[in-house]
Every structure is written in C-alpha cells, then in structure tokens.
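For reference, the structure I am asking about is given below.
Note that one protein chain is taken out, while the other chains of the complex remain in position.
Up next is chain A:
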Amino acid sequence: MSHADVLADGSADAAELRPSSTPVRGAWGRLVRSELRLVFGRRRNQALLAGLAAVPLLLGLVLFVTRDSALAGQGPGFVGRVTGNGLFLVVAALIMCLPFLLPLTIGIATGEAIAGEASSGTLRYLLAVPVSRTRLLAVKAVATMTFVAAAVLAIGLVALAVGAAFFGLTDVTLLSGTTIPLADGVLRVAGVAAYVTLSLTGLVAVGLFFSTLTEVPVGAMAATVIVAIVSAVLDTLPQLAAIHPALLTHHWLDFAEFLRVEVDWGVLSSGMAVQAAWVAIFGSLAWSRFVTADVSS
C-alpha cells in the first residue's frame, strides 16, 4: 500500500466526516486504523518482522545441531538452558534481540513515522486531516508501539514454536532452582515478553522526538539506535553508578525477575517507572516540537 492510497483513504474519511474543523467522534479510530494499515502494509516493515522472527529460528537450529557436541549447554544468559526446555528459547531470543535489533526496529519505525512522511512530502497532507497535531502524534505513537509489540510477539511466538518443535516443552526450572508446572512457566515467559515490550516505550518516545526534529528518516533512526547503545555503554561504567538507575536501558534485563521463585513486583514497577519518566519527558518534547514546527514539505 502506498502513501497515496492511505492518504486518499484518510482524505476520503476526512471529506466524508468533516463539515467543520471540530474533531469528529470516530475520526481518531479511523486514523489509528489507517496508520496501522500503513505501517503493517509497508514491505520493509513486513521484511523487518520476518527478519526478527528468523532470529529464534536460527538460534534454535544452531542449538539443535550442536546439542550433542561439546559446545552444548554453553552460552550467555538462557542459551544454555534452551536444549533442556524449548520455552527458554523465547527468553534467549529476546535477550539476543534486545541490545541492538529491537532498538533498530524502533529506530526504523519511529524514523518513518514523522521524518519519513516529511521527507516524502506526505506529512503536510496528513496535517490537512481535521485532527489536531496532538492527536496525530498520539496516533503515530500508538501505531509505532503496536509495531514494536508485534515485533516482540513475532520473536516470542516463533521462538515458542521452534522451541517446542526442537526441544519440547517441559516443566520449567526457574533461576532459583525451583521447578514450576509448564502452564505457570508459559505465563511467566509471557510476562517476560510483556515487560520487554513495555520497557521499549521510553525508546519509542525518544525516537519519535528525533523524528520530529528532522526530515531525514535515516538520521532519526541512527540517533535512536545511538541513544540505546550509548545508554548501554554508560550502564557498564562503574564510575557512573549514580545515574545507572535512570538510564533508559538499565532495567531492560530486569525481566529475569519473572524467572525467580518469588517475583518482586517492586523491581519490575521501578523499571516501568523509569520508562514512564522517559516517555513523559521525550513525549512532551516531541509534542512541543511537533505542534510548533513549520511543516513545509
């Protein structure tokens, strides 16, 4: 689906719905739907989802082939546990995608959302829709976040299928050495995926802000990825321990909490609070920029 189609679609909606410039009930829903259709209809986004889904497939394949060799049971994080229980492939795949591939996905999605529209000259047509810029930004944020959630879901579901096919699903041994039934284990891994998705919201806000600053989508994308990487690097410097808890990426691995014998919700909610803070600050920055910017193209 091209921009023109969607815009024609959007304009048609607008023409049909709008007698005056006041926002109309239902326009919001239509706009979200149209934006989602646009995001998920893009070929490169579909390719991106397929590529992310290939990560657990490749990882599962490698572990399956090497499971009887001397290399079995090695590897960082949860990789060593996958051969014993396919459910851990979900966690291992998410860990592999978290440092770079998921931030890259966010960069691409947010860069496209506003800077991409500006560079292809479609943003000013979009602004002609009788919806305030605030709402438009919210629609962009919701669509981007939905795409990111779909990326996490794609990784998780493929990992679950591959893990079940290659290694089977059994009762889950937690990090604490306690064994819980498979159903509980699936719930906890679903919690991991949900936490991973929610802990990407801060980066989405940062990416949207960069996207409002420029008309070069690649620039916004690169800046977003750089923020994630710089944050991860700063997180490893012991000299900066004082600011570590506030870093965007510091709490990303706290999803391990779901795999301990007693889940400490305090740890998880403090991670979510930090993401909420980043969303508040960069969301408001993006809003200020977007509603005041001169859109000429």
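To be clear about the criterion, a residue touches a chain if its C-beta (ideal position, glycine included) is under 8 Å from a C-beta of that chain, and two chains touch if they have at least 3 such contacts; residues count from 1.
The criterion applied here is as follows: contacts and distances are computed from a predicted model.
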Among "Heme exporter protein B", "ATP-binding cassette domain-containing protein", "MucB/RseB N-terminal domain-containing protein" or "biotin carboxylase", UniProt-listed name of the chain not shown: "MucB/RseB N-terminal domain-containing protein"
Given A:Gln46, A:Thr179 or A:Ser269, the one touching the chain that is not displayed: A:Thr179
Touching residues on chain A - with respect to the absent chain: 21, 73, 76-78, 80-81, 84, 95, 127-130, 132-133, 170-171, 173, 175-179, 238, 241, 246, 253, 256, 260-262, 264, 266, 273, 277, 280-281, 284-285, 287-288, 291-295
